[in-house]
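For reference, the structure is listed below as structure tokens.
One protein chain is absent from this view; the other protein chains keep their places.
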């Protein structure tokens, strides 16, 4: 399985009164990385709309290890740990770009593939093959 | 024209690293107040969906006067200053609940009524009549 | 242990292009409920600042069961399942106000008590006693 590295900067909107990244925003960062990955392998939103394939998160486990700070440059590292039927599991973590050994947050995110009526459907083979690289 | 008072509390998600409410969130507070107003007069989301009437903001002017702080109790005061054809103008301001003479933010927000294809359409007479009280 | 029920409405800001509540926002709803609970038992932000006691989320597990929809009225039900040393575990779930048997999301959220230097410190006894009711 391949790994996808997604860079981002923390902006003021992401911080809270304690000067840290507000915890829920790490879920957003992880989602941005999954979205960007899909775009870069040609399975982005255009493809999803044409094929009436959508994805919804049905499980998330997050370990918040270190606070993020305003204007830091971060990287989300993403791998797919399992893909079976309608669902896929992502191992994702967030690290400092300048010190990649420093991990801010780890996530185990599970998504389900749905059709336009929100019914689960098998992840398209093309998607599976492309993401397995 | 009537006025609508909408109470809210600032939560951690709303603040930024300077300990203030992040400025873009005042726009959210104003929108919550307009939404709640519509719900309370029976023109809320159920009615909007049944009648295929939607609203989009096309103009906003905001004066940020005083910072908001974490866990403050605030009130949005809303009035409709003009309603004509497809558009309506809201005068809205945000004040401290405990000291209503202290204004945090003033907004002039203009919305346009659209149909399900995003085309402008006249604001329904029933809406106009109801909101004029 | 007591349970705390926190009502909220879904606003447009909370939804995404699929017409559901964006998943990360459930974490915000849970945090609002914990904050409001602290306020209502007299251990809110004023008390926290005076006593230099802050709280940070260090773990979250979320099961997304059903989508939330625009303008729904929801309730967060919160219980503290464990409180030990510097940390506390919350069992929280989100249900429809009109059909409380319908659960949208369940969360296991763990927070740590920190001082102004972000060092863990024991949760004050007064807090423990008050929250145990």
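We just call them A, B and C in the order they show up, numbering each chain from 1.
Convention: a contact is a pair of C-beta atoms (placed from the backbone, for glycine too) under 8 Å apart; a residue touches a chain by one contact, two chains touch by 3 or more.
Not measured: the values here are computed from a predicted model.
**Student:** List the displayed chains that the omitted chain touches in the full complex.
**Tutor:** So, spelled out: the chain left out of view touches A, B, C.
**Student:** Using the touch definition from the top, which of B:60, B:77, B:103 or B:128 touches the missing chain?
**Tutor:** In the full complex, the listed residue that touches the missing chain is B:60.
**Student:** Which chain A residues would touch the chain omitted from the figure, given the whole complex?
**Tutor:** 9, 11-13, 28, 31-32, 35-36, 39, 44-46, 70-71
**Student:** Considering the entire assembly, which residues of chain C contact the chain that has been omitted?
**Tutor:** 12-13, 15-17, 19, 22, 24, 69-70
**Student:** Can you list, in ascending order, the chain B residues touching the missing chain?
**Tutor:** Spelled out for chain B, the touching residues are 18, 20, 23-25, 27-28, 31, 54, 56-65, 67, 118.
One rule holds in what follows: only the chains that are shown with their structure count from here on.
**Student:** Per the contact rule at the top, check every chain pair and give me the one with the most C-beta pairs in contact.
**Tutor:** Looking across every pairing, the one with the most contacts is A-C.
**Student:** Can you tell me which chain is nearest the middle of the complex, judged by mean CA position?
**Tutor:** Centre-most chain by C-alpha means: C.
**Student:** When the centre of a chain is set as the mean of its C-alpha atoms, what distance in Å lies between chain B and chain C?
**Tutor:** Chain centroid spacing, chain B to chain C, equals 26 Å.
**Student:** So how far apart, in whole Å, are chain A and chain B when each is placed at the average of its C-alpha atoms?
**Tutor:** Going by mean C-alpha positions, chain A sits 33 Å from chain B.
**Student:** Round to the nearest whole Å and give the separation of the Cα centres of chain A and chain C.
**Tutor:** Computed from C-alpha means, the inter-chain centre distance equals 23 Å.
**Student:** By residue number and range, which residues of chain B touch two or more other chains?
**Tutor:** 12-13, 70 - these are the residues of chain B that touch more than one other chain.
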